[in-house]
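Got a structure for you, questions after.
Omission of a single protein chain aside, the complex is shown with its protein chains in their original locations.
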Amino acid sequence: MNVEIAGLTRHFGRNQAVAGVDLEAGPGVFGLLGPNGAGKTSLLRMMATVLPPSSGKMRLLDRDPGSYGPRRDIRRRLGYLPQNLGYYPSFTVVEFVEYFALLKEMPAARVPAAVAAAVERADLGDKARAKLRTLSGGMLRRVGIAQAIVNNPELLLLDEPTAGLDPEQRVAFRGLLRDLGERATVVVSTHLVEDVGAACTEVALMNAGKIVFRGTPEQLTARGEGHGVGDAPLERGYSAVLTEARS
Amino acid sequence: MTAAGLQKPEPRAEASRPRGLLSHSGPRLVRLHLASRRVPGALAALALCALVLRAALIWHWSLGNGNGAQQLPVLIEAGAASIIAVTAQSPFGDPERATGRWLPYLRLGTAVGLTAAAFGLLAAGAAAEHLPGGTLDILRNMAGMTGIGLLLAAVIGGALAWTGPMAYMIVTQFGLIGDWTSPWVWPARPPHDAGAALCAGLVFVAGIVAATVRGARAFREV
Partner (left out) sequence: MTLTDAPARPRPSDAGRASPMSLWRLLWLELRRNAMPWMFPLLAALFVFDPFRTAMGYGPFWDLRASVLENKLLPDFVAFVAGVAAWMGSRDSRRHTRDLVDATARPRWTAQLTTWAATTLWVAAGFLCCVAVLYGVTASQATWGGPPWWPVAVSLAELALISALGFAAGTFFPSRFTAPLAALGAFLLCLEGFRNAVGRSSGYALLSPTTSVPDDDTGLFHHYLPDVSIAQLMFLIGLTLVALAILGLPRAADAGPRPRRAAAVIAVAGLAAAGTAIGLTGTARTEAYGTVIPALHDAANDRPIPYTPVCGQAAGMPVCVHPAYRNFLPAMTADLAPVLRQIVSLPGAPARVDQVVVNDLIPSNGAAITGVPPVLRLPVSGTPDETSFGQNAGTFTSYLQSTLVTLFVVGARGFVSMGPPAGTPGQQAVELALLQQAGTAIQTGAPGRQPTKADQVATAARRFAAMPAAARHAWLADHLAALRAGHITLAQLP
């Protein structure tokens, strides 16, 4: 298992963002669904080791991120794309990805090839030398994906990765996810249920800081039969589970 | 859910006339605009400048006599002008520019109001102490340098606009030592020099116009 979480909580003042989450995930693509404010981003940030939990246990890639040494080891094998991607406008695409490859302590000799591969996989080959400030929102998102995958991570955390991507790019991106999920644990937090249906082998639904559903996309679809609101089966399953959780 | 329950929406009521800044939503808009420009932080920074000025006057941190004694107040006035210049920076960019007609007035009010507040704070900082040049000097020097900062904000962005007043201040230091007479180096001129006041005023007005009409350019180099 690359991700083992038990009783994880996180609060910000009085706001309980994550209210006791248990999760285990191995190789594959794991979708994380939920309404705004459900705690998805907070959970992802804790898994990315940038936010310490308030309580609970977490083990990532067989290491305890609570200690500095193991945490550093995790980060070498981690890829993270936050929801609000910051960037340095004057950097080019290649420079930005290279910067984070170096910060992830990739061996210097491997960096150029890894950067080129990541940029190609994110379909940014013709924009490799373009400055980030000249790119559209969707392209910037792909730059974020490129920096997340440059070190071939064993644990890849993606928060709203397809925001701003056009339908064609989303289809290509789902293919990339399935590819990556064959070796690594990919956790994708998204609002787009069709992304979950197309790429994820498992899905969890969060509400009010807790996981209220865990299963396959088909199982989520089944929950929506005859119930729920939505234009697609997965959406109906989503809303049915939420309705049940809130009642 | 079916379409059966849907009804045609009510005809839209005629749009009400735009309200002025003095309507009940005006003060709220002003407050939000000031918050977006970090004006409370600017006032705190200006108050800090006033405190430094007061400390300099009380403990005689003068850089010399005659014109040399004005070097420190001019430095602090440049600092105040720099702070006003960086408040021109907008955190919103295009969405704010694509709004109605109130933005120029808000920018104008912010720039003028902050300049007045800066003058008041620095004058208070110098109260009851011997300030070389007096409070008229503060108003002239700071207004002129604020104009430089606002002009630069319109060209290169608010974030780096502080470099304008600082560069001008360094030139002025030279002018103070060398007793320059050009009215364009207004801090080196006597307080009642009409030419210097005119030059400073022109630059201030130009800066205010630039800030009002154009606002600060978004600088996205680094």
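Descriptive notes on the structure:
Going by the order they are written in, the chains are A and B; count residues from 1 in each one.
Heads up, the rule we're going with is that a residue touches a chain if its C-beta (ideal position, glycine included) is under 8 Å from a C-beta of that chain, and two chains touch if they have at least 3 such contacts.
Small disclaimer: the values here were computed from a predicted structure and weren't measured.
For the chain missing from the display, the contacting residue among A:Thr9, A:Thr49, A:Asn207 or A:Thr221 is A:Thr49, taking the whole complex into account. Screening B:Cys49, B:Ile138 or B:Ala154 for touch with the missing chain picks out B:Cys49. Considering the whole complex, the residue from B:Ala78, B:Leu106 or B:Val185 that touches the absent chain is B:Ala78. Seen across the whole complex, the unshown chain contacts chain A at 1, 4, 6, 45, 48-50, 57, 59, 61-63, 68-70, 72-73, 75-78, 80, 82, 84-91, 95, 98-100, 102-111, 147. The omitted chain makes contact with chain B at the following residues, 38, 41-42, 45, 48-49, 52, 59-61, 63, 71-72, 75-76, 78-79, 82-83, 85-87, 89, 158-160, 162-163, 166-167, 169-171, 173-174, 221-222.
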